[in-house]
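Removed: one protein chain of the complex. Kept in place: all other protein chains.
Should a chain be cited, it is by its letter among A and B, assigned in written order, with residues numbered from 1 in that chain.
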Amino acid sequence: MSFGGTLREGVAHVVLAATAAVSIAAVALICVFLFANGIPGIAQIGLPDFLFGMTWRPGNDIYGIFPMIVGSVYVTAGAIVVGVPAGILCAIFLSRFASGRIASLMTPCIELLAGISSVVFGFFGLVVIVPLIRAMHPGSGLSLLAAALILGFMILPTIITVARNSLDAVPASYYEGSLALGATHERSVFRVLVPAAASGIIAGIVLGVCRAIGETMAVVMVAGNQVLIPSSIFDGVRTMTANIVLEMGYAAGLHREALIATGVVLFVFVLVLTLVVNTIKKRGEAR
Amino acid sequence: MPVEKTRPVSFACVEERDPQLDRDAVFEANDSLAAAKMAVRSLDLYYKDFHALHDVTLEFPEKQVTALIGPSGCGKSTLLKTLNRMNDLVEGCRVEGDVLLDGADAYRTLDPCVLRRRVGMVFQQPNPFPMSVYDNVAYGPRTHGVKRRAELDEIVEESLRRAAIWDELKDRLKKSALGLSGGQQQRLCIARALAVNPEVLLMDEATSALDPISTAKIEELVGEIKRDYTVIMVTHNMLQALRVSDKTAFFLLGDMVEAGPTEELFTTPKDQRTADYVEGRFG
Partner (left out) sequence: MTWYVSNPATLRKVTLGPASDDSGRFEAPAHTTSALALRGLVYVAAFVVMMAFLLIMGYVLANGLPALTPDLFAWEYTSANVSLMPALVNTLLMAFLSLLLAVPIGVGAAIYLVEYAKRGSRFVALVRMTAETLQGIPSIIYGLFGLLFFVSMLHWGLSLLSGACTLAIMVLPIVMRTSEEALLAVPDSYRQGSFGLGAGRLRTVLRCVLPSALPGITGGVILSLGRCVGEVAALIFTAGSIAAIPDFAGQGIFALFDSARTLAVHMYVLASEGFHIQEAYATALVLLVLVALLNAGASALTKRLRKDN
């Protein structure tokens, strides 16, 4: 190879390695900027007061985000209750019950659902779900229930796609083995295939949880956003994401830092979830 | 999704024939077929346009080992999978003719789940479920309604003993079955099949993925279990057929060329093609 060729190869190698390093740099930058701008705020407020404070009153410089943490957890739990059973069963349907034609009709719909902007979901919630809840129960209708329903619907494509892929990947020999023992199709699917695909299905659920806890716009539009721990599913609720998006536009000083710190708490939640997903995936691969 | 069990297998004249008449006809006209543990009569099998089995009539005597031999692609595995309706899973597969179990029409009068419980199967590749050894064996009985723990314990132990693997596995019943060696896995699969108390056991080249020592163990095991069960095995190894089986059927390109007592078929074949095949293999 000529000298020019070697040089070109060397340059290419370095440039490509640099592009690969961009994702490392991005994560590092995000961490640095988020923590550098959030931690001083937390330090000033005091970590226990910040995390467990029940009052959020920026006018008086009181910043407790406990109701928001609880709000995020409640809304996410609601989304799981709504989305996970339907999602897993739908994945089982697509993988093991639907005929080829029905599956190929439904798959693009699920993909389209995955691509729809969260504002469209939020808007749909605002004009359809919220009035329905208002008709059922006195109040504005902007509620934990509305947010859980919309979010549950939004995490469906994530759960369906991941769970279906892992169900499709289960070796056919397991299914045949079960059938050959005289088990019905249904029993073979639920007692052999689903347990065999469990790690993938759980990874799908955690990814859905990740999406639900980080979802912002749809929740802001339907959840009511009161800074109170809700006492029923018809009460309004404010999540951490909603807190940031509602007040960041005009916040300054400590208020602004407290909002960034809210982002830090959310970031930590998501990092832990990502770690969980990766551990599950690794364990699944090891099997 | 090729796994829709609910899709009806197209089965010739299923609608037109009166099942009662049909069964009576079987009982009267084919005494020897009806008397055998299992039999096929005038069986034709198609994969879409491909005619895979041509007019096969064969009986499998009770508590004997019947070996199906022939070059690959001859239809021997296809016939085996027809006996417990595993061919239902293959899209475009069509069966014409009769499969008889104790003289009764296995396709028209038995639910496939019942048929498969009575006619168990061991596959070419060991396929234990990704669960514990115990749960693997208990899967079948649980499927068929056994719930009491004591009863399950009893079935698991008895089945593992019959498959001659109890002593090796009794201390690791709670361990994953995927951690066993290939030979152990296959014997576990035999135990799993025996746990639902089948009448017939189908073995589809069950030793072809195993080492010689495991193969010998399984051959010995087949010699043992034929006292209680009717065994039908597909094998590519003619020495194995000679060692293990009582009856052998030779298949070539979808035709059953010849069937008879194993000794006879190997020493004095009636058909020239059988002779060629048997001699070609033995040199």
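Following the convention adopted for this analysis, a residue touches a chain if its C-beta (ideal position, glycine included) is under 8 Å from a C-beta of that chain, and two chains touch if they have at least 3 such contacts.
Just so it is clear, the structure is predicted and the values come from calculations on it, not from any experiment.
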item: Option from B:T109, B:S176 or B:S208 whose C-beta touches the chain left out; value: B:T109
item: Residue, one of A:I244, A:A258 or A:I280, that touches the chain absent here; value: A:I244
item: Residue of B:R41, B:K81 or B:R117 in touch with the missing chain, whole complex considered; value: B:R117
item: Hidden partner chain, residues of subunit A it touches; value: 1, 5, 8-9, 12-13, 15-24, 26-27, 29-30, 33-34, 37, 85-87, 89-90, 92-94, 97-98, 106, 108-113, 115-124, 126-128, 153, 156, 160, 182-187, 189-190, 207, 210-211, 213-217, 220-221, 241, 244-245, 248-249, 260, 263, 266-267, 270-271, 273-274, 277-278
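Rule of thumb we're sticking to: only the chains that are shown with their structure count from here on.
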item: Chain centre separation in whole Å, for subunit B relative to subunit A (CA means); value: 49
item: Subunit B-touching residues of subunit A, taken from the complex the two chains share; value: 94-100, 103, 171-185, 187, 191-192, 195-196, 287
item: Touching residues on subunit B, where the partner in the complex is subunit A; value: 1, 3-7, 84, 86, 89, 113-118, 120-121, 123, 125, 127-131, 139-140, 143-144, 178, 189, 192-193, 196
